[in-house]
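Below you'll find the structure, written out as C-alpha coordinates, and then a few comments.
Removed from the display is one protein chain of the complex; every other protein chain stays in position.
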Amino acid sequence: MAKIKSIYENVMSRWQALTDFKFFWPLFMITGIAFCMAASTYEFIDLYVQLILIYVGINIILTVSLNLINGYMGEFSVGHAGFMAVGAYVASLLTVHVFPPGAQNLFFPLAILAGGLAAALIGFLVAIPSFKTRGDYLAIVTLAFCMIVKSVLENIDAIGGPRGLLGMEKLTTLPWVFFWTALSVWVIRNLVYSNFGRGVLSIREDEIASDLMSVNTRQVKIIAFVVSSFFAGIAGGLFAHALQFINPRMFDIIKSTDILIMVYLGGIASIAGSIIGAVIYTILLEILRPLGVWRMVFMPLMLVLLMIYRPRGIMGLKEARMFTPLRDLVTEKLWRQKKKEAGDASP
Amino acid sequence: MPLLKIEKVTHRFAGLCAVSDFNLAVEPHELIGVIGPNGAGKTTVFNLITGVYRASEGSIKLEGQELVGKTPHQITKLGIARTFQNIRLFKELSVLDNVRTAHYGRIHYTPAEALLQIGRFRAEEKRITHQALDLLAIFKLDEMAGEKAKNLPYGLQRRLEIARALATEPKLLLLDEPAAGMNPNEIIQLMDFIRWIRKTFSVTIILIEHQMRLVMGICERLVVLDFGATIATGLPVEIQNNPKVLEAYLGEEVAV
Partner (left out) sequence: MAYIFQQILNALQLGSIYALIALGYTMVYGILTMINFAHGDLFMVGAFFCFLLAAYLHLSFVPTLLLSMIGVAFLGVIIERLAYKPLRRAPRVSAIITALGVGLFLENFTLALSPYPKHIPQLLENVTWTVGSISISSLQVLIIVLSLILMLILDFIVQRTKAGMAMRAISWDKTIVPLMGVPVNKIISLTFAIGTGLGGAAGVMYGLAYPVIDPYMGIMVGWKAFICAVVGGIGNIRGAMIGGFILGTVEIMVGAFFPSTYRDFVAFTLLLILLIVRPYGILGKPQPQKV
(Lines give C-alpha, C1' and ligand atoms only; values in the text may rest on other atoms or scores of the structure.)
Protein backbone atom coordinates (compact mmCIF):
# COMPACT_ATOMS: atom_id res chain seq x y z
CA MET A 1 0.00 0.00 0.00
CA ALA A 2 2.76 2.38 1.00
CA LYS A 3 4.55 1.50 -2.20
CA ILE A 4 1.51 2.31 -4.31
CA LYS A 5 1.25 5.60 -2.50
CA SER A 6 4.86 6.51 -3.15
CA ILE A 7 4.48 5.60 -6.83
CA TYR A 8 1.38 7.78 -6.97
CA GLU A 9 3.19 10.68 -5.35
CA ASN A 10 6.06 10.28 -7.75
CA VAL A 11 3.84 10.21 -10.82
CA MET A 12 1.86 13.19 -9.62
CA SER A 13 4.87 15.36 -8.90
CA ARG A 14 6.27 14.57 -12.34
CA TRP A 15 2.95 15.36 -13.90
CA GLN A 16 2.92 18.63 -11.98
CA ALA A 17 6.37 19.51 -13.25
CA LEU A 18 5.19 18.66 -16.74
CA THR A 19 2.09 20.86 -16.56
CA ASP A 20 4.20 23.80 -15.55
CA PHE A 21 6.31 23.43 -18.68
CA LYS A 22 5.37 26.33 -20.90
CA PHE A 23 4.38 24.32 -23.97
CA PHE A 24 2.73 21.49 -22.09
CA TRP A 25 -0.86 22.58 -22.49
CA PRO A 26 -0.64 23.34 -26.24
CA LEU A 27 1.05 19.98 -26.75
CA PHE A 28 -1.53 18.24 -24.57
CA MET A 29 -4.31 19.81 -26.64
CA ILE A 30 -2.75 18.83 -29.96
CA THR A 31 -2.05 15.21 -29.01
CA GLY A 32 -5.45 14.85 -27.35
CA ILE A 33 -7.28 16.23 -30.33
CA ALA A 34 -5.19 14.15 -32.72
CA PHE A 35 -5.97 11.03 -30.72
CA CYS A 36 -9.68 11.82 -30.65
CA MET A 37 -9.68 12.54 -34.38
CA ALA A 38 -7.99 9.24 -35.08
CA ALA A 39 -10.44 7.54 -32.79
CA SER A 40 -13.43 8.95 -34.60
CA THR A 41 -12.05 8.46 -38.12
CA TYR A 42 -10.72 4.93 -37.73
CA GLU A 43 -13.38 4.02 -35.16
CA PHE A 44 -11.04 2.07 -32.91
CA ILE A 45 -13.28 3.36 -30.17
CA ASP A 46 -16.79 2.01 -30.38
CA LEU A 47 -19.33 4.58 -31.60
CA TYR A 48 -21.47 4.00 -28.55
CA VAL A 49 -18.48 4.56 -26.28
CA GLN A 50 -17.65 7.71 -28.24
CA LEU A 51 -21.15 9.00 -27.64
CA ILE A 52 -20.84 8.38 -23.92
CA LEU A 53 -17.44 10.09 -23.88
CA ILE A 54 -19.06 13.11 -25.54
CA TYR A 55 -21.64 13.30 -22.77
CA VAL A 56 -18.96 12.77 -20.14
CA GLY A 57 -17.05 15.74 -21.59
CA ILE A 58 -20.11 17.98 -21.67
CA ASN A 59 -20.94 17.03 -18.09
CA ILE A 60 -17.37 17.75 -16.97
CA ILE A 61 -17.65 21.26 -18.45
CA LEU A 62 -20.97 21.82 -16.69
CA THR A 63 -19.75 20.46 -13.37
CA VAL A 64 -16.42 22.27 -13.27
CA SER A 65 -18.08 25.56 -14.20
CA LEU A 66 -20.88 25.22 -11.64
CA ASN A 67 -18.31 24.29 -9.02
CA LEU A 68 -16.81 27.75 -9.46
CA ILE A 69 -20.01 29.32 -8.12
CA ASN A 70 -21.27 26.65 -5.74
CA GLY A 71 -17.99 25.21 -4.51
CA TYR A 72 -15.29 27.85 -4.73
CA MET A 73 -17.54 30.85 -4.09
CA GLY A 74 -19.89 29.02 -1.74
CA GLU A 75 -23.12 30.27 -3.24
CA PHE A 76 -25.96 27.96 -4.18
CA SER A 77 -26.87 28.53 -7.82
CA VAL A 78 -29.64 26.32 -9.19
CA GLY A 79 -29.86 28.08 -12.55
CA HIS A 80 -26.99 26.48 -14.43
CA ALA A 81 -29.35 24.81 -16.91
CA GLY A 82 -30.61 28.28 -17.85
CA PHE A 83 -27.15 29.36 -19.06
CA MET A 84 -26.85 26.07 -20.87
CA ALA A 85 -30.15 26.77 -22.62
CA VAL A 86 -28.95 30.19 -23.78
CA GLY A 87 -25.79 28.68 -25.23
CA ALA A 88 -27.66 25.81 -26.85
CA TYR A 89 -30.22 28.05 -28.54
CA VAL A 90 -27.80 30.72 -29.72
CA ALA A 91 -25.37 28.17 -31.17
CA SER A 92 -28.14 26.15 -32.81
CA LEU A 93 -29.83 29.18 -34.34
CA LEU A 94 -26.50 30.23 -35.81
CA THR A 95 -25.72 26.87 -37.38
CA VAL A 96 -29.28 26.29 -38.60
CA HIS A 97 -30.19 29.73 -39.91
CA VAL A 98 -27.13 31.94 -40.25
CA PHE A 99 -24.08 29.97 -41.28
CA PRO A 100 -23.99 28.53 -44.81
CA PRO A 101 -24.98 24.85 -44.89
CA GLY A 102 -21.92 23.81 -46.87
CA ALA A 103 -19.35 25.05 -44.40
CA GLN A 104 -20.89 23.99 -41.12
CA ASN A 105 -17.72 22.38 -39.88
CA LEU A 106 -15.76 25.59 -40.32
CA PHE A 107 -18.27 27.76 -38.55
CA PHE A 108 -19.08 25.34 -35.75
CA PRO A 109 -16.48 26.67 -33.27
CA LEU A 110 -17.74 30.20 -33.93
CA ALA A 111 -21.30 29.14 -33.16
CA ILE A 112 -20.23 27.45 -29.93
CA LEU A 113 -18.19 30.49 -28.94
CA ALA A 114 -21.13 32.79 -29.66
CA GLY A 115 -23.35 30.59 -27.51
CA GLY A 116 -20.83 30.84 -24.68
CA LEU A 117 -20.56 34.61 -25.02
CA ALA A 118 -24.35 35.02 -25.00
CA ALA A 119 -24.56 32.91 -21.85
CA ALA A 120 -21.71 34.95 -20.32
CA LEU A 121 -23.65 38.14 -20.98
CA ILE A 122 -26.67 36.70 -19.16
CA GLY A 123 -24.33 35.54 -16.40
CA PHE A 124 -23.18 39.12 -16.01
CA LEU A 125 -26.80 40.18 -15.46
CA VAL A 126 -27.33 37.45 -12.86
CA ALA A 127 -24.19 38.56 -11.03
CA ILE A 128 -25.74 41.93 -10.27
CA PRO A 129 -28.37 40.70 -7.77
CA SER A 130 -25.62 38.65 -6.11
CA PHE A 131 -24.01 41.87 -4.84
CA LYS A 132 -26.69 42.30 -2.23
CA THR A 133 -28.44 38.96 -2.03
CA ARG A 134 -26.80 35.86 -0.66
CA GLY A 135 -27.54 32.28 0.35
CA ASP A 136 -31.06 31.02 -0.08
CA TYR A 137 -32.27 34.25 -1.59
CA LEU A 138 -29.62 34.16 -4.29
CA ALA A 139 -30.58 30.53 -4.91
CA ILE A 140 -34.10 31.75 -5.61
CA VAL A 141 -32.84 34.47 -7.94
CA THR A 142 -30.97 31.88 -10.01
CA LEU A 143 -33.99 29.57 -9.91
CA ALA A 144 -36.27 32.36 -11.11
CA PHE A 145 -33.76 33.16 -13.83
CA CYS A 146 -33.76 29.54 -15.01
CA MET A 147 -37.57 29.50 -15.13
CA ILE A 148 -37.69 32.82 -16.96
CA VAL A 149 -35.28 31.57 -19.63
CA LYS A 150 -37.38 28.46 -20.14
CA SER A 151 -40.59 30.46 -20.22
CA VAL A 152 -39.20 32.98 -22.72
CA LEU A 153 -38.01 30.18 -25.01
CA GLU A 154 -41.44 28.57 -24.84
CA ASN A 155 -43.10 31.79 -25.87
CA ILE A 156 -41.02 32.65 -28.93
CA ASP A 157 -42.65 30.85 -31.82
CA ALA A 158 -39.89 31.71 -34.27
CA ILE A 159 -37.51 29.32 -32.49
CA GLY A 160 -40.05 26.57 -32.16
CA GLY A 161 -41.68 27.54 -28.89
CA PRO A 162 -42.42 24.54 -26.69
CA ARG A 163 -41.93 22.17 -29.65
CA GLY A 164 -38.23 22.95 -29.74
CA LEU A 165 -35.64 23.37 -32.42
CA LEU A 166 -34.21 20.88 -34.86
CA GLY A 167 -32.15 20.82 -38.02
CA MET A 168 -28.71 20.91 -36.43
CA GLU A 169 -26.12 18.73 -38.06
CA LYS A 170 -24.25 16.35 -35.82
CA LEU A 171 -21.26 18.62 -35.42
CA THR A 172 -20.27 17.75 -31.87
CA THR A 173 -17.47 15.24 -32.31
CA LEU A 174 -15.06 13.75 -29.85
CA PRO A 175 -12.13 16.05 -30.81
CA TRP A 176 -14.23 19.17 -30.27
CA VAL A 177 -15.56 17.92 -26.96
CA PHE A 178 -12.02 17.13 -25.89
CA PHE A 179 -10.86 20.60 -26.89
CA TRP A 180 -13.59 22.48 -25.04
CA THR A 181 -13.42 20.24 -21.96
CA ALA A 182 -9.66 20.65 -21.63
CA LEU A 183 -9.98 24.39 -22.24
CA SER A 184 -12.64 24.82 -19.55
CA VAL A 185 -10.67 22.82 -17.01
CA TRP A 186 -7.50 24.73 -17.80
CA VAL A 187 -9.11 28.17 -17.68
CA ILE A 188 -11.00 27.52 -14.46
CA ARG A 189 -7.89 26.08 -12.86
CA ASN A 190 -5.95 29.19 -13.88
CA LEU A 191 -8.64 31.40 -12.42
CA VAL A 192 -8.77 29.52 -9.15
CA TYR A 193 -5.01 29.79 -8.64
CA SER A 194 -4.82 33.50 -9.38
CA ASN A 195 -5.56 36.37 -7.06
CA PHE A 196 -9.06 36.58 -8.51
CA GLY A 197 -9.51 32.96 -7.50
CA ARG A 198 -8.27 33.72 -4.01
CA GLY A 199 -10.86 36.49 -4.00
CA VAL A 200 -13.55 33.96 -4.94
CA LEU A 201 -12.46 31.66 -2.12
CA SER A 202 -12.26 34.47 0.42
CA ILE A 203 -15.85 35.41 -0.39
CA ARG A 204 -16.87 31.90 0.54
CA GLU A 205 -14.87 32.03 3.75
CA ASP A 206 -15.92 35.47 4.96
CA GLU A 207 -17.28 38.07 2.59
CA ILE A 208 -16.96 41.04 4.93
CA ALA A 209 -13.39 40.24 5.88
CA SER A 210 -12.59 39.75 2.22
CA ASP A 211 -13.97 43.17 1.31
CA LEU A 212 -11.95 44.68 4.15
CA MET A 213 -8.79 43.03 2.85
CA SER A 214 -9.10 45.05 -0.38
CA VAL A 215 -10.88 42.36 -2.42
CA ASN A 216 -13.28 44.01 -4.83
CA THR A 217 -16.08 41.56 -4.14
CA ARG A 218 -18.32 42.88 -6.90
CA GLN A 219 -15.60 42.44 -9.51
CA VAL A 220 -14.87 38.95 -8.23
CA LYS A 221 -18.52 37.94 -8.36
CA ILE A 222 -18.86 39.24 -11.90
CA ILE A 223 -15.76 37.33 -13.02
CA ALA A 224 -16.98 34.13 -11.38
CA PHE A 225 -20.48 34.33 -12.82
CA VAL A 226 -19.29 35.34 -16.29
CA VAL A 227 -16.69 32.56 -16.53
CA SER A 228 -19.05 29.97 -15.09
CA SER A 229 -21.95 30.86 -17.39
CA PHE A 230 -19.64 31.15 -20.41
CA PHE A 231 -18.68 27.50 -20.07
CA ALA A 232 -22.25 26.46 -19.32
CA GLY A 233 -23.18 28.11 -22.63
CA ILE A 234 -20.36 26.23 -24.39
CA ALA A 235 -21.64 22.97 -22.92
CA GLY A 236 -25.15 23.88 -24.08
CA GLY A 237 -23.97 24.43 -27.66
CA LEU A 238 -22.10 21.11 -27.68
CA PHE A 239 -25.10 19.36 -26.16
CA ALA A 240 -27.45 20.76 -28.83
CA HIS A 241 -25.21 19.59 -31.66
CA ALA A 242 -24.71 16.17 -30.12
CA LEU A 243 -28.42 15.54 -29.68
CA GLN A 244 -29.45 17.47 -32.84
CA PHE A 245 -32.66 18.47 -31.13
CA ILE A 246 -33.45 20.80 -28.24
CA ASN A 247 -36.57 22.04 -26.52
CA PRO A 248 -37.06 24.30 -23.53
CA ARG A 249 -38.06 21.47 -21.22
CA MET A 250 -34.61 19.91 -21.49
CA PHE A 251 -33.16 22.86 -19.60
CA ASP A 252 -35.50 23.04 -16.63
CA ILE A 253 -34.81 22.64 -12.98
CA ILE A 254 -34.34 18.88 -13.31
CA LYS A 255 -31.29 19.44 -15.51
CA SER A 256 -29.93 21.91 -12.96
CA THR A 257 -30.46 19.31 -10.26
CA ASP A 258 -28.43 16.80 -12.26
CA ILE A 259 -25.49 19.20 -12.45
CA LEU A 260 -25.80 20.01 -8.75
CA ILE A 261 -25.64 16.32 -7.92
CA MET A 262 -22.47 15.87 -9.98
CA VAL A 263 -20.84 18.84 -8.23
CA TYR A 264 -21.60 17.69 -4.71
CA LEU A 265 -20.97 14.02 -5.51
CA GLY A 266 -17.45 14.93 -6.63
CA GLY A 267 -16.94 17.44 -3.86
CA ILE A 268 -16.94 21.21 -3.64
CA ALA A 269 -13.99 23.41 -4.54
CA SER A 270 -12.11 20.66 -6.36
CA ILE A 271 -11.49 20.36 -10.07
CA ALA A 272 -10.46 16.74 -9.73
CA GLY A 273 -13.64 16.17 -7.72
CA SER A 274 -15.79 17.71 -10.42
CA ILE A 275 -14.23 15.54 -13.08
CA ILE A 276 -14.64 12.44 -10.94
CA GLY A 277 -18.23 13.39 -10.10
CA ALA A 278 -19.19 13.95 -13.73
CA VAL A 279 -17.49 10.78 -14.93
CA ILE A 280 -18.96 8.56 -12.23
CA TYR A 281 -22.45 9.96 -12.55
CA THR A 282 -22.59 9.78 -16.34
CA ILE A 283 -21.07 6.34 -16.61
CA LEU A 284 -23.03 4.88 -13.72
CA LEU A 285 -26.27 6.05 -15.31
CA GLU A 286 -25.22 4.24 -18.50
CA ILE A 287 -24.19 1.07 -16.73
CA LEU A 288 -27.43 0.93 -14.77
CA ARG A 289 -29.52 1.41 -17.90
CA PRO A 290 -30.67 -2.25 -17.95
CA LEU A 291 -32.44 -1.59 -14.66
CA GLY A 292 -34.95 0.60 -16.47
CA VAL A 293 -37.03 2.80 -14.19
CA TRP A 294 -35.35 1.38 -11.12
CA ARG A 295 -32.08 3.00 -12.19
CA MET A 296 -33.35 6.36 -11.04
CA VAL A 297 -34.47 4.80 -7.77
CA PHE A 298 -31.00 3.48 -6.98
CA MET A 299 -29.03 6.54 -8.06
CA PRO A 300 -30.62 8.93 -5.52
CA LEU A 301 -30.31 6.29 -2.81
CA MET A 302 -26.60 6.04 -3.48
CA LEU A 303 -26.32 9.81 -3.42
CA VAL A 304 -28.06 9.98 -0.03
CA LEU A 305 -25.81 7.26 1.38
CA LEU A 306 -22.71 9.04 0.07
CA MET A 307 -23.84 12.30 1.64
CA ILE A 308 -24.45 10.62 5.00
CA TYR A 309 -21.06 8.90 5.10
CA ARG A 310 -19.06 11.54 3.23
CA PRO A 311 -20.94 14.83 3.56
CA ARG A 312 -18.33 16.77 1.60
CA GLY A 313 -18.47 14.47 -1.42
CA ILE A 314 -15.65 12.38 -2.82
CA MET A 315 -13.01 15.14 -2.97
CA GLY A 316 -14.59 17.95 -0.95
CA LEU A 317 -12.15 20.88 -0.48
CA LYS A 318 -9.26 18.66 -1.60
CA GLU A 319 -7.43 18.96 -4.87
CA ALA A 320 -5.50 16.31 -6.73
CA ARG A 321 -1.90 17.40 -7.06
CA MET A 322 -2.07 17.29 -10.83
CA PHE A 323 -4.25 20.40 -10.83
CA THR A 324 -2.34 22.53 -8.36
CA PRO A 325 0.31 24.65 -10.06
CA LEU A 326 3.87 23.86 -9.25
CA ARG A 327 4.92 27.51 -9.49
CA ASP A 328 3.92 28.26 -5.90
CA LEU A 329 6.10 25.47 -4.58
CA VAL A 330 8.98 26.49 -6.83
CA THR A 331 8.71 30.11 -5.79
CA GLU A 332 8.60 29.11 -2.15
CA LYS A 333 11.63 26.87 -2.55
CA LEU A 334 13.63 29.62 -4.26
CA TRP A 335 12.59 32.05 -1.58
CA ARG A 336 13.75 29.70 1.19
CA GLN A 337 17.06 29.19 -0.55
CA LYS A 338 17.57 32.90 -0.79
CA LYS A 339 16.63 33.38 2.83
CA LYS A 340 19.05 30.69 3.89
CA GLU A 341 21.85 32.23 1.86
CA ALA A 342 21.11 35.62 3.36
CA GLY A 343 21.00 34.02 6.80
CA ASP A 344 24.35 32.32 6.20
CA ALA A 345 25.91 35.52 4.99
CA SER A 346 24.76 37.97 7.64
CA PRO A 347 25.95 36.54 10.98
CA MET B 1 -2.29 67.79 8.45
CA PRO B 2 -3.84 64.96 10.48
CA LEU B 3 -3.79 61.53 8.85
CA LEU B 4 -7.36 60.76 9.81
CA LYS B 5 -9.94 63.38 10.66
CA ILE B 6 -13.36 62.30 11.91
CA GLU B 7 -15.86 65.10 12.30
CA LYS B 8 -19.30 64.97 13.91
CA VAL B 9 -19.93 61.38 12.91
CA THR B 10 -23.24 59.98 14.05
CA HIS B 11 -24.61 56.53 13.34
CA ARG B 12 -28.05 55.18 14.10
CA PHE B 13 -29.42 51.64 14.00
CA ALA B 14 -33.20 51.75 13.62
CA GLY B 15 -33.44 54.99 15.62
CA LEU B 16 -30.92 53.88 18.23
CA CYS B 17 -27.85 56.07 18.37
CA ALA B 18 -24.85 53.74 18.31
CA VAL B 19 -22.34 56.56 17.93
CA SER B 20 -23.18 60.21 18.28
CA ASP B 21 -21.15 63.27 17.41
CA PHE B 22 -17.83 61.46 17.32
CA ASN B 23 -14.75 63.60 16.63
CA LEU B 24 -11.17 62.50 16.34
CA ALA B 25 -8.05 63.77 14.64
CA VAL B 26 -5.18 61.31 14.35
CA GLU B 27 -1.69 62.58 13.59
CA PRO B 28 0.71 60.39 11.61
CA HIS B 29 2.55 57.83 13.70
CA GLU B 30 0.29 58.21 16.72
CA LEU B 31 -0.94 55.31 18.84
CA ILE B 32 -4.44 55.93 20.06
CA GLY B 33 -6.67 53.82 22.27
CA VAL B 34 -10.45 53.73 22.19
CA ILE B 35 -11.90 52.43 25.43
CA GLY B 36 -15.30 52.17 27.00
CA PRO B 37 -17.69 49.66 28.53
CA ASN B 38 -19.32 46.88 26.50
CA GLY B 39 -21.76 48.18 23.92
CA ALA B 40 -20.31 51.69 24.03
CA GLY B 41 -19.95 51.78 20.24
CA LYS B 42 -16.21 51.19 19.91
CA THR B 43 -16.41 48.56 17.19
CA THR B 44 -19.05 50.66 15.46
CA VAL B 45 -16.47 53.43 15.13
CA PHE B 46 -14.13 50.99 13.40
CA ASN B 47 -16.94 49.82 11.16
CA LEU B 48 -17.69 53.42 10.21
CA ILE B 49 -14.06 54.20 9.41
CA THR B 50 -13.61 51.07 7.30
CA GLY B 51 -16.89 51.51 5.45
CA VAL B 52 -18.70 48.42 6.77
CA TYR B 53 -21.38 50.85 7.94
CA ARG B 54 -22.12 54.13 6.27
CA ALA B 55 -22.19 57.03 8.72
CA SER B 56 -25.62 58.62 9.04
CA GLU B 57 -24.04 62.05 9.46
CA GLY B 58 -20.60 63.63 9.54
CA SER B 59 -17.41 63.18 7.61
CA ILE B 60 -14.37 60.90 7.84
CA LYS B 61 -11.29 61.99 5.93
CA LEU B 62 -8.04 60.18 5.30
CA GLU B 63 -5.37 62.66 4.24
CA GLY B 64 -8.12 65.01 3.17
CA GLN B 65 -10.00 62.41 1.15
CA GLU B 66 -13.61 61.77 2.12
CA LEU B 67 -14.28 58.13 3.11
CA VAL B 68 -18.01 58.24 3.83
CA GLY B 69 -19.81 56.55 0.94
CA LYS B 70 -16.83 54.49 -0.18
CA THR B 71 -16.89 50.70 -0.08
CA PRO B 72 -14.64 48.80 2.34
CA HIS B 73 -12.20 47.65 -0.36
CA GLN B 74 -11.82 51.19 -1.70
CA ILE B 75 -11.06 52.42 1.80
CA THR B 76 -8.58 49.59 2.36
CA LYS B 77 -6.87 50.50 -0.87
CA LEU B 78 -6.54 54.09 0.33
CA GLY B 79 -4.57 52.82 3.30
CA ILE B 80 -6.68 51.63 6.22
CA ALA B 81 -6.54 48.02 7.41
CA ARG B 82 -8.01 46.32 10.41
CA THR B 83 -8.26 43.18 12.50
CA PHE B 84 -11.37 41.81 14.13
CA GLN B 85 -12.55 41.28 17.66
CA ASN B 86 -13.36 37.63 16.95
CA ILE B 87 -10.72 36.40 14.53
CA ARG B 88 -11.98 36.38 10.95
CA LEU B 89 -9.31 34.61 8.96
CA PHE B 90 -10.12 32.70 5.78
CA LYS B 91 -10.13 29.44 7.68
CA GLU B 92 -9.95 26.93 4.84
CA LEU B 93 -7.20 28.84 3.00
CA SER B 94 -3.52 28.38 3.66
CA VAL B 95 -1.58 30.87 5.72
CA LEU B 96 0.17 32.04 2.56
CA ASP B 97 -3.10 32.47 0.67
CA ASN B 98 -4.59 34.46 3.54
CA VAL B 99 -1.82 36.98 3.07
CA ARG B 100 -1.82 36.81 -0.72
CA THR B 101 -5.55 37.52 -0.82
CA ALA B 102 -4.84 40.84 0.86
CA HIS B 103 -2.74 41.82 -2.18
CA TYR B 104 -5.88 42.00 -4.28
CA GLY B 105 -5.93 45.78 -4.35
CA ARG B 106 -2.41 45.96 -5.80
CA ILE B 107 -2.20 43.29 -8.47
CA HIS B 108 -1.10 44.36 -11.90
CA TYR B 109 -2.70 41.76 -14.12
CA THR B 110 -6.13 41.66 -15.67
CA PRO B 111 -8.61 38.79 -15.37
CA ALA B 112 -7.90 37.84 -18.99
CA GLU B 113 -4.17 37.54 -18.27
CA ALA B 114 -4.93 35.34 -15.27
CA LEU B 115 -7.36 33.07 -17.13
CA LEU B 116 -4.96 32.43 -20.01
CA GLN B 117 -1.71 32.64 -18.00
CA ILE B 118 -0.23 35.24 -20.31
CA GLY B 119 1.39 38.65 -19.96
CA ARG B 120 2.30 39.82 -16.51
CA PHE B 121 0.54 36.96 -14.72
CA ARG B 122 3.46 34.70 -13.82
CA ALA B 123 5.80 37.52 -12.85
CA GLU B 124 3.16 39.16 -10.71
CA GLU B 125 2.27 35.93 -8.95
CA LYS B 126 5.93 35.44 -8.20
CA ARG B 127 6.22 38.94 -6.78
CA ILE B 128 3.10 38.53 -4.63
CA THR B 129 4.29 35.18 -3.30
CA HIS B 130 7.70 36.61 -2.47
CA GLN B 131 6.27 39.61 -0.70
CA ALA B 132 3.79 37.47 1.21
CA LEU B 133 6.54 35.11 2.32
CA ASP B 134 8.75 38.03 3.35
CA LEU B 135 5.94 39.37 5.49
CA LEU B 136 5.25 35.95 6.98
CA ALA B 137 8.96 35.62 7.77
CA ILE B 138 8.89 38.90 9.68
CA PHE B 139 6.03 37.50 11.73
CA LYS B 140 7.80 34.10 12.09
CA LEU B 141 4.94 32.38 10.30
CA ASP B 142 6.81 31.36 7.15
CA GLU B 143 7.38 27.81 8.37
CA MET B 144 3.62 27.30 8.37
CA ALA B 145 2.92 28.94 5.02
CA GLY B 146 1.22 25.84 3.66
CA GLU B 147 -0.90 25.14 6.73
CA LYS B 148 -4.61 25.90 6.70
CA ALA B 149 -5.35 28.97 8.82
CA LYS B 150 -7.86 27.10 10.96
CA ASN B 151 -5.14 24.71 12.10
CA LEU B 152 -2.99 27.41 13.71
CA PRO B 153 -3.08 27.85 17.47
CA TYR B 154 -5.04 30.84 18.73
CA GLY B 155 -2.08 33.13 19.34
CA LEU B 156 -0.67 32.54 15.87
CA GLN B 157 -4.09 33.15 14.33
CA ARG B 158 -4.12 36.59 15.96
CA ARG B 159 -0.64 37.22 14.64
CA LEU B 160 -1.61 36.07 11.16
CA GLU B 161 -4.58 38.40 11.19
CA ILE B 162 -2.28 41.34 11.86
CA ALA B 163 0.08 40.15 9.13
CA ARG B 164 -2.81 39.89 6.70
CA ALA B 165 -3.92 43.42 7.53
CA LEU B 166 -0.37 44.72 7.02
CA ALA B 167 -0.20 42.99 3.63
CA THR B 168 -2.58 45.63 2.30
CA GLU B 169 0.20 48.17 3.07
CA PRO B 170 -1.87 50.44 5.28
CA LYS B 171 -1.02 53.86 6.63
CA LEU B 172 -3.49 53.37 9.43
CA LEU B 173 -3.95 50.09 11.28
CA LEU B 174 -7.03 49.46 13.38
CA LEU B 175 -6.72 46.73 16.01
CA ASP B 176 -9.95 45.50 17.55
CA GLU B 177 -9.23 44.02 20.99
CA PRO B 178 -5.84 42.52 20.13
CA ALA B 179 -5.39 41.26 23.71
CA ALA B 180 -8.64 39.32 23.89
CA GLY B 181 -8.01 35.95 25.52
CA MET B 182 -4.43 36.69 26.55
CA ASN B 183 -2.89 36.34 30.01
CA PRO B 184 -0.96 39.19 31.69
CA ASN B 185 2.37 37.80 30.53
CA GLU B 186 1.25 37.63 26.93
CA ILE B 187 -0.15 41.15 27.20
CA ILE B 188 3.27 42.50 28.09
CA GLN B 189 4.71 40.77 25.03
CA LEU B 190 1.86 42.15 22.95
CA MET B 191 2.69 45.70 24.07
CA ASP B 192 6.22 45.34 22.74
CA PHE B 193 4.86 43.70 19.63
CA ILE B 194 2.49 46.59 18.85
CA ARG B 195 5.24 49.18 19.38
CA TRP B 196 7.50 47.14 17.15
CA ILE B 197 4.86 46.96 14.40
CA ARG B 198 4.43 50.72 14.50
CA LYS B 199 8.13 51.21 14.12
CA THR B 200 8.83 48.53 11.53
CA PHE B 201 5.92 49.29 9.24
CA SER B 202 5.72 52.97 10.19
CA VAL B 203 1.96 52.86 10.61
CA THR B 204 -0.41 54.83 12.72
CA ILE B 205 -2.42 52.64 15.08
CA ILE B 206 -5.80 52.95 16.70
CA LEU B 207 -6.74 50.15 19.04
CA ILE B 208 -9.82 49.15 20.94
CA GLU B 209 -9.14 47.43 24.21
CA HIS B 210 -10.64 46.34 27.48
CA GLN B 211 -7.33 45.55 29.12
CA MET B 212 -6.44 48.73 31.01
CA ARG B 213 -2.89 47.64 31.52
CA LEU B 214 -2.28 47.46 27.77
CA VAL B 215 -4.02 50.70 26.93
CA MET B 216 -2.40 52.70 29.68
CA GLY B 217 0.96 51.15 28.87
CA ILE B 218 1.28 51.97 25.20
CA CYS B 219 -1.32 54.49 24.05
CA GLU B 220 -0.32 58.09 23.73
CA ARG B 221 -3.86 59.33 23.71
CA LEU B 222 -7.19 57.84 24.74
CA VAL B 223 -10.80 58.32 23.71
CA VAL B 224 -13.48 57.10 26.10
CA LEU B 225 -16.89 56.16 24.75
CA ASP B 226 -20.05 55.47 26.71
CA PHE B 227 -23.42 54.79 25.08
CA GLY B 228 -22.09 56.16 21.81
CA ALA B 229 -21.02 59.49 23.25
CA THR B 230 -17.43 60.61 23.71
CA ILE B 231 -17.12 61.33 27.40
CA ALA B 232 -13.43 62.08 27.59
CA THR B 233 -10.26 62.37 25.55
CA GLY B 234 -6.72 62.95 26.66
CA LEU B 235 -3.50 61.47 27.95
CA PRO B 236 -3.75 58.15 29.82
CA VAL B 237 -2.92 59.90 33.10
CA GLU B 238 -5.71 62.41 32.63
CA ILE B 239 -8.19 59.70 31.76
CA GLN B 240 -7.24 57.67 34.81
CA ASN B 241 -8.25 60.51 37.07
CA ASN B 242 -11.25 61.77 35.13
CA PRO B 243 -14.31 61.42 37.40
CA LYS B 244 -16.70 61.01 34.46
CA VAL B 245 -14.70 58.08 33.15
CA LEU B 246 -14.52 56.46 36.54
CA GLU B 247 -18.24 56.78 36.86
CA ALA B 248 -19.04 55.32 33.44
CA TYR B 249 -16.33 52.79 33.03
CA LEU B 250 -15.51 51.67 36.52
CA GLY B 251 -18.90 52.56 37.99
CA GLU B 252 -19.20 49.50 40.14
CA GLU B 253 -15.79 49.81 41.68
CA VAL B 254 -16.46 53.41 42.66
CA ALA B 255 -19.66 52.35 44.31
CA VAL B 256 -17.82 49.80 46.43
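As written, the chains take the letters A and B, and residue 1 is the first residue of each chain.
What we mean here is this: contacts are C-beta pairs under 8 Å (C-beta built on N, C-alpha and C of every residue); 3 or more make two chains touch, one makes a residue touch a chain.
No experiment lies behind these values; they were computed from the predicted model shown.
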Item to complete: For the chain that's not shown, point to the residue among A:Ile30, A:Val98 or A:Leu301 touching it.
Response: A:Leu301
Practice prompt. Among A:Ala127, A:Ile159 or A:Leu260, single out the residue that touches the unshown chain.
Written response: A:Leu260
Discussion item. Using the document's definition of touch, tell me which of A:Phe145, A:Trp186 or A:Trp335 contacts the absent chain.
Written reply: A:Phe145
Worksheet item: For chain A, which residues lie in contact with the unshown chain of the complex?
Response: 70, 76, 129, 132-133, 136-137, 140-141, 143-145, 147-148, 150-152, 154-155, 162, 208, 253-254, 257, 260-261, 264, 268, 293-294, 296-297, 299-301, 303-304, 307-308, 311-312
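Keep in mind that, in the parts below, only the chains that are shown with their structure count from here on.
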Worksheet item: Approximately how many whole Å separate the CA-defined centres of chain A and chain B?
Response: 39
Fill in: Touch list for chain B against partner chain A, complex
50, 52, 71-73, 76-77, 81-82, 84, 88-93, 96-97, 100-107, 109, 111, 114-117, 121-122, 125-126, 128-130, 133, 137, 142, 145, 164-165, 167-168
Worksheet item: Tell me, which parts of chain A touch chain B in their complex?
Response: 187, 190-191, 194-199, 201-202, 204-206, 208-217, 223, 227, 317, 327-328, 331-332, 335, 339
